[in-house]
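Here the complex is missing one protein chain, while the rest keep their positions.
So, chain A:
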Amino acid sequence: MRVYVLTLGTSVEGGGRGPGQRAACVKCKAAPAVVLVRLGDAVCSSCLEAGVLGKVRTAKGKGAFLPREKVLVAISGGCCSLAMLSCILSFVSSDPTRLSKGKVALELVVVHIEEGEASAGLSPGQLEQHRRELRAAVAATGYSGVMECVPLCRVFQDGTHASHGQQLERLHKLVRGVRDMTACEDLLVHLRQHLLLQLARDMGCTKIARGDCAGTVAVHVLAETAKGRGYSLPADIALMDARFGPGAPAVVMPMREIMHKEAAFYCRSRGIPAPISLPTLPPESENPKDSINQLAEDFVNSLQANLPSVMFTVLRSATALQTFDFNDPEAANQLCGASTLVPGHNQQQQRRQPEQQQQQLQQQHRGAGQATNRHPLCSVCSAPLTSQEVEQLLASAHSSRALQTTTPSSDQQEGSSGSQKEGSGGRNSGNAPQQQFEEPCSNNGVLHSTPQPHNLPPRMPLAAALASGSCQSCRFYLTHPGAPGAHGQLIQGSHSGDAGPPPECDDVEVPPACILSRLQDLHQMLLAAPAQVET
């Protein structure tokens, strides 16, 4: 039976098939091909596995994983993240003192963010069932450790000791308050990222490994371009991303050049029962046109079905965009502290070292007011800010400084969310720090008991407060009452934000402490050394 491969990369033609009639793998020319990958390469399962593994190894070679690092591997249950874990395990050596060639001593922590309770109201029994399935899949990759399952509402954990139920309720309120589907999806993406960052910090990890594959990246490129977020786009799709600055974990995406199909076949070939489909937020809408992200996904997938080169064209174009300094692998490894891990120490010291490094680096940079290693980021979406945005924020911050009045009476302060906060004048994790935001009109709206240069003026609507530390895109949605939705709802809560002035203070939903603390951080950074901010 002849098999024709069309030069445009469309599917291989051939009538019926059977084992004797299958074409041979184009790589090894021996085993029968089982899958068509890339632009028309029919390969066997061994060569497919080798191809996928090779790409992850290349990422390692570029600096994604350095010796002695502690890596948080984020598992969603999809083929790509499970395949990534399997690939990483293949070059992790179990014995750091006797390294065989090509292996690297890494400590892995596997984490899964659970949304079953929040999205589908799953009972503990059902949640446990899903966890069992997921753990079985993770075990099938060869991972022998324990997977941590963390509910998404944990992102609301701050110094207030709120219960799980209270955190869950806050998450629900937040999601319900954002009526625009695109904005809701984006907000959840940001919350997941916040949570991963928080967990990685808490566990002393220097890297977060995400399983985003080529398709996900291509969809992200189109969706973000459609939303007018082209400036930050190259930062999001690079192999390494250390935007959160010195001492914070860097994000790596070793699967970004692998197609979902390859990952799916890889898992099948290795006996990993993937994908495991788990309920996530937000609840899916009936109409795919509700969401820019959904439209972008449909678009890419539809085109790809007819023209397999689409994804690569999108990726090639997007990777031609200039990346940021924190995307450079060497710089990224410096920033996250990975390159300072010296082999030969005992493990105890290594685990402490990243923390010490973090504190030292932070002190250096904060004390000197140098922001060159820390690009100012939007407090909501973490996008790097453009020079115009920075100028605008500085202008509004300076003018707000002129307007501020100091009020010694208020002792309530923003609860620290556990991230670095030196030199800010003695913050306590006060009693219910959210209160001050829920009713900014009832107290004096001053965030600190002692005057600080970065105080937001009293009686500033929360929307404007957040807008004072966000990118143009977020700011539009935060302050424009008639905006088609997005993060404006974040502030307006269940207020019907069709039109009209900013809402009453007591109807305001409170964003997580992590976003607010980033806002404070940003103000501090900008006002401490405005001249040195990298443009």
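The rule is simple: a contact is a pair of C-beta atoms (placed from the backbone, for glycine too) under 8 Å apart; a residue touches a chain by one contact, two chains touch by 3 or more; residues count from 1.
Basically, contacts and distances are computed from a predicted model.
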Exercise. Looking at UniProt, which of "Ubiquitin-related modifier 1 homolog", "Glutamate decarboxylase", "Cell cycle control protein 50C" or "Protein ECERIFERUM 7" names the chain we cannot see?
Worked result: "Ubiquitin-related modifier 1 homolog"
Exercise. Which of these, A:Val34, A:Leu127, A:Ala226 or A:Leu321, touches the one chain of the complex that we don't see?
Worked result: A:Val34
Seminar exercise, completed: Touch with the missing chain holds, among A:Ala105, A:Cys213 or A:Leu233, for A:Cys213
Seminar exercise, completed: Out of A:Arg57, A:Arg170, A:Arg201 or A:Lys261, only one touches the absent chain, namely A:Lys261
For this session: Determine and list the chain A residues touching the chain excluded from the picture.
Result: 11-18, 22-23, 33-36, 42, 76, 78-81, 210-213, 215-216, 255, 260-261, 263-265, 268, 274-277, 280, 297-298, 301-302, 304-305
